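What follows is a single structure, written as structure tokens, with notes after it.
Missing here: one protein chain of the complex. Every other protein chain is in place.
What follows is chain A.
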Amino acid sequence: MHSWTQRLLAAATTATLLLLAACVAASALDAFHVPAVQAQAHVTKINRFHKQINGNDKVTLTFNVSADLESLFTWNTKQVFVFLTAEYENAKNALNQVSLWDRIVPDKDHAKLQVEVKSKYPLIDQGSSLRGRKVQLVLHWHIMPNAGVMIRGKMPLSEFNLPDAYTS
């Protein structure tokens, strides 16, 4: 018994297996890719710094971000999610991470960023520990490949000190 349906199924099975192998190979090649990201971010203005009614400190910032993310892209990259966090240490946590700005970079042609951000997301503390706090801006990126697992990376950019007193 040897019919055309058997041949079709055998071909489909082998084809799927080989497609999987090609995807695994493409994903494995990404492991050898070493990106060289260049980025800068500076806080230019603290718009408002106050304590909310619920007792949490809240800061709205204006800052510049410039980044060249072209080296993150390989042939196996679907898109890159990039976000800027404010990171600081206080008595409560060894590391606080607050996302201030993010963007989806769909392709290499849009990978050179130059933006002035007037507080996309506010910096809100869990509690009231931000006065006089040293805060570091860190650029994070998540590379989403066509095939394979998501690759994460980050880069500390600059530090700034919050004022010792609320602005309002």
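Simple rule for what comes next: a residue touches a chain if its C-beta (ideal position, glycine included) is under 8 Å from a C-beta of that chain, and two chains touch if they have at least 3 such contacts; residues count from 1.
By definition in this document, contacts and distances are computed from a predicted model.
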Unshown chain, UniProt name, "Inositol polyphosphate-related phosphatase domain-containing protein", "Signal peptidase complex subunit 1", "Ribosomal RNA-processing protein 42" or "KLLA0E04907p"? "Signal peptidase complex subunit 1"
The missing chain sits against chain A at residues 2, 4, 7-8, 10-11, 14-15, 18-19, 21-22, 25-26, 29, 74-76, 146-147
